[in-house]
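Note that one protein chain of the assembly has been removed; the remaining protein chains are unaltered in position.
Right, chain A next:
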Amino acid sequence: MRSWRRAVDDLGDGWRQRQLWGHLGWQDIRQRYRRSVLGPVWITISMAVTAVALGILYSGLFDIELSRFLPHVLVGFIVWAFISGCIAEGSEVFIANEGLIKHLPSPLSVHVYRLVWRQSLFFAHNMLVYLVMLLVYPQPLKWTAVYAIAAFAVLAVNGVWVALTVGIVTTRFRDILPITQSVVQLMFFLTPIVWVYDELVNSPNPEIAERARLAEFNPFLHYVEIIRRPLLGQDQVWRHWVVVLVITVVGWALTMLVLRRYRSRVSYWV
């Protein structure tokens, strides 16, 4: 049955069940590394290996100092892992939980909170690599670094709406699933993670500078920037915050519409 009340209740009731999804989120992580000696430390290690390898490769290709480029790649990659995790797993969130949805009456949001919580735990594991990096390549951190915490909160809030909407749509139209996953892969290259936006915009070649400016249309650029800048001791650029907050509001408005209209259909569709 369609009503705003039920859509809002779904989010609220799901939030009240945080013992359940909190437990399940941890369980998912422990589960993945069960029977391995190092366990979840593998999350941290594989992030370190990937970021260092990409950092060395691309700093060589673009001829940028490693001490400047590696922190850029690393933080960008950590943020990207969270974003892509929320979208890619969000597109399967209800399909993967078919058994639970058909057997237990719980708010849809429970599955999404579990997902975003699990991704947040991955993020926390990955931040250890950042801390180690700070020892190797100290960054000119200022008090503005606390903005990174607010930025991550905003990122998580966005993760919830994205997973809800994408999850509901892919449950109905299964073709969206592979589309979403390829788009996420593609967006990795369009987002300044293994390349530096400022570097290209200020390129002496005006054509490259012109082309690079197109990246402003990529919403992920703004999400990455609001969290990467404070963590690398760079000044905030408020333009990025404005874009992110506008998308957050519009995204949530859209999600509430989808939730109101299709929330009760999901158990029929899975």
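As a working rule, a residue touches a chain if its C-beta (ideal position, glycine included) is under 8 Å from a C-beta of that chain, and two chains touch if they have at least 3 such contacts; residues count from 1.
The rule we apply is simple: contacts and distances are computed from a predicted model.
Participant: Could you tell me which of "ABC-2 type transport system ATP-binding protein", "Hydrogenase iron-sulfur subunit", "Carbon monoxide dehydrogenase subunit G" or "Acetyl-coenzyme A carboxylase carboxyl transferase subunit alpha" is the UniProt name of the chain missing from the displayed complex?
Facilitator: "ABC-2 type transport system ATP-binding protein"
Participant: Tell me which of A:N218, A:Q234 or A:S264 is the one touching the absent chain.
Facilitator: A:S264
Participant: Which of A:T50, A:S106 or A:Q139 sits in contact with the chain that's absent?
Facilitator: A:S106
Participant: For chain A, which positions touch the chain that isn't shown here?
Facilitator: Looking at chain A, the ones touching the missing chain are residues 1, 6, 9, 13, 16-17, 19-20, 23-24, 27, 31, 34, 99-107, 172-176, 264, 267-269.
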